[in-house]
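A single protein chain has been omitted; all remaining protein chains appear in their positions.
By written order: A and B. Residues from 1 in each chain.
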């Protein structure tokens, strides 16, 4: 099993721990990952609002490189996944648009055209579709650990682009994975809500409020940690957790884990392996790893 | 203006907090935990919903209406296409106070459901089209019961209204030269229907609503009209109930325009009409002396889903679906040997009704039907061209039409009859100050049978006309009504509300029980086929039902959004409408257009080239029929052949 990895910008910067932990976890699980050479930003859900065609062409380039590698694409960020899948869907369904974009790529000197041969999937979906990957690998089952599964938006919506499992509105695949790791998913009302990351600057007060609400809701559900498949959600909930607390007048402090970190702990990897020292919140509270 | 409404005091014995309507507490539903449903452990968390309480002052009614210090120059009742078009026309006269009142919200009307388009001669697509041609098609389609001078006015003005809608922003489908495109509808000789995909009515209503919002026209939403208040010959205004507060409002107006839509719900589940098509305005109009013209003229569409009356498009048969009875026989060959399923709506509807009556149908009672079989059509084509039909059949009947036939039966589709429009140049009724427009009116443009895409045009042309007409009247006349009488009528309705809603369960049948009985009467005795004996029975049954209605059980005495009372009012209206349909049908001893008498199967121009006018006697409540000759100008009646 091998994938072309699209890491996304934050894994190179603020969420570097998400990248190191991913590499270690994939190694343990025998998932081969090879970074797409010279990939660019997916547009971070903002570029299409400046120029839609440019954002589309940039992602066509990203995907075409993976196609040249002969591999499907693995992502670890909800927003990257959505941006790439939207691009793929539009290019696959609209021949005229595909030709237009391929002409742009060609005229700009990019060596490959977009063909539509590589799938775009997410690390979480791969684990869900291949339960055998974890078989016999869970060295330290996280028994008794209560975990709040926080999906974030872009892995669930819109369903026509991000369909996974029977119904996105009733998605429980992350909870199933948490169970497979020996932990206990808690009922968590904010599970499908939005962290507000993409509007942090334009609607700061609202975003900090929702950050506070989500963390508070996990705390009320007695979760020892929040886990999320998206580094943007992770950053929002972890980095802004103190401001979020202030915004809603809560005292809750809950560690916020990247999905691969939680998997790593169950595989027997340590906090240091998972780069947990780079987290802002819950440094003293996390009892696993 | 003096204070004009009667506030219904909230009952203290209820275990709720007593609040005045302005300070009632409302809550916002946004905190509910959506994920609690997924996990068994959390099921208990749903028992009490999250939510923020806060004070709210409803804005469904303008402040001045609440205070009772406004007299409207033009008060439009109904917010469909006709109502909003009328309001816009009236509001062009600066300085006039204009409002639209609706029992729903402004975009929920029957107009919204119209699919095909709106006719008007513009020649943009078909250069050969002419006003005469549109006129002739309409008259022939209406089986010569149309008033030809009115049809001429209609055909002359329909095109203008289409251009106006373009300027207002209607999203017309376009042709290469940039003009809106027009398509040809059944029964028309030329392409003259402008449209927006298969949602012409929706586009029209939303375009008009946006214009109304932009022009700052007052909306009096969620207020159901209870009656028109008169003082002798003078109009006082309208009595209505504000659904949100339960307050009975007396709204003074110099003129009112009744634009409340049709009455298809007299056939309840056997109609394609919305729940709101209950003929409210027609009944209010009859009660102040406006005759109900041609009530018996109801159009039945042949292919409604047996399950619930929802329409399966005419294109089903056009694409090749066949009709089969319970013995597997393709029966249309007996009724229309050449055209078979492609015969006109009325012929196919009557064929289906005959099969069911003679025991070759499937299912029971009100939901009996025959099969429509799509299997002669390749599945790819069904998916490509009949997507919506496939979806509706799957959803409501649980049938995949590419694999199985779906049960269908005729469904009431349109009300040709309505309040008599006395002057089609102004929209005026015969009662001073009261104007009528749209499906609730009878001009008569549609005669005994309406053609496709003429309803939306009618709505625009006569909505516009009535708006102008009412505005002109309001400008040259002072308010002549009596505020005291208005207040008195309010007070009477307050008492009615209290009496009706506080009846005990033991008093009698429920509103839905009486309604279901009414539908059985109407569908089987005054439906697709009619005859003397059944109509006479129907008349008696309706009288009995009206007696039961007078002491029926409503079951809700709350003052806030009491939909049980609202449905009680609607049922009362439907019973009166049904009476008028039966009276009109009894009197018309011939078959013409949508009216089909088994005992008089032929059209009889000698005796019935005339309109039925049903009057309701104010004192006795009895119905009486009069007649009025059809206006014939250019086209002498001929046998209708297609």
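Of note:
Keep this in mind: a residue touches a chain if its C-beta (ideal position, glycine included) is under 8 Å from a C-beta of that chain, and two chains touch if they have at least 3 such contacts.
Here is the rule we go by: contacts and distances are computed from a predicted model.
Look at the chain that isn't drawn here: its UniProt entry, checked against "Fumarate reductase iron-sulfur subunit", "MarR family transcriptional regulator", "Oligopeptide transport system ATP-binding protein" or "RNA polymerase subunit sigma-70", names it "Fumarate reductase iron-sulfur subunit". Counting contacts over the entire complex, the absent chain touches A, B.
Note on the undisplayed chain: of the listed residues B:149, B:357 or B:556, the one touching it is B:556. When the full complex is taken into account, the listed residue touching the unshown chain is A:239, out of A:91, A:223, A:239 or A:259.
Across A:30, A:51 or A:270, the residue that sits in touch with the chain not pictured is A:51.
Seen across the whole complex, the unshown chain contacts chain A at 9-10, 12-16, 38-41, 43-58, 61, 82, 100-101, 104-105, 107-110, 153-154, 156-159, 166-170, 193-194, 196, 198-199, 201-203, 205-207, 209-210, 235, 239, 242-243, 277-280.
Remark: the residues of chain B touching the chain excluded from display are 10, 14-17, 19, 24-38, 43, 46-49, 51, 56, 58-60, 104-105, 107-110, 112-113, 160, 162-164, 166-169, 171-180, 196-197, 199, 202-203, 206, 210-211, 213-214, 219, 221, 244, 274-276, 307-308, 310-311, 392, 395-398, 510-512, 554-556, 558-564.
Following the convention adopted for this analysis, only the chains that are shown with their structure count from here on.
Look at where the CA atoms of chain A average out and do the same for chain B: the two points lie 52 Å apart.
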